[in-house]
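Pasting in a structure now, in structure tokens, and then I'll have a few things to ask.
Showing just some of the chains, left in place.
Read from first to last, the chains carry the letters A and B; within each, the first residue is number 1.
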Amino acid sequence: MVYLTRIEHFNAAHKLYNPNWSREQNEVVFGKCANENWHGHNYELYVTVKGTPNPDTGFLYDVKKLSIIIKDKVIEKIDHRNLNIDVDFMQGKMCSTENLAMGIWNELVPHLPSEIKLHCIKLYETASIYVEYYGE
Amino acid sequence: MVYLTRIEHFNAAHKLYNPNWSREQNEVVFGKCANENWHGHNYELYVTVKGTPNPDTGFLYDVKKLSIIIKDKVIEKIDHRNLNIDVDFMQGKMCSTENLAMGIWNELVPHLPSEIKLHCIKLYETASIYVEYYGE
């Protein structure tokens, strides 16, 4: 078993705001992250897959093809977007890094080829905060 | 003459959108950066000042005090904000990294102590794009 990781980037706006709460309560809980006019981040996305290298290529899976899948199925939906408004798979959820990492996992899984299995989604929100999700 | 640089961070939303143009023209010129629902970045701000070290302290200027000035006069206005809507010194300007760097220069200059002179504002928008402004 070998693990292969591809790192991609996207830039998005979001806010942390629970619509069931008053604006005051949102500010108490989320502070400046609740700014109603949004803020944003350069997210860094680590996608780790696992499997056995193919003896003909030496590859677990062609990392350029993996990059294309990640871009087509995930980055396209979230890059230069507003995570609260524009992203179908985040509708009705709080736009935390935790939920975004889990959402990305669910988007990606159906599109990976059978020779590899998704192992981990790691998502940096800033240079000092990241989340990891292993699918369970 | 010695140069001292302090690096600070802020996270903000923005869009590139010229209000004098149609939405179509904005999309032609700015592409996905014109997304009307905003996107955002983790900006990295390098503030370089110059001067002569004080023999009693060895300091050009206390870098912790420099950090406080940058935070009070600049970061406070732009961190977790929408650059197009929330920031007084960007009103009426396109929210490009170029204009933001020049705006930060103008905000900072009046608040620096006399023993140091602002030398450069360097601003990373993403890990592969940055702008430098030397005040002229």
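The rule we apply is simple: a residue touches a chain if its C-beta (ideal position, glycine included) is under 8 Å from a C-beta of that chain, and two chains touch if they have at least 3 such contacts.
Treat the numbers as computed from the prediction; the structure is a model and nothing was measured.
K.L.:
If you can see 2 copies, how many does the complete assembly in this structure contain?
P.N.:
The number of copies making up the whole complex is 6.
In this section, only the chains that are shown with their structure count from here on.
K.L.:
Within the complex, which stretch of chain B touches chain A?
P.N.:
Chain B reaches chain A through residues 9, 11-14, 32-33, 35, 37-42, 79-82, 85-86, 126-127.
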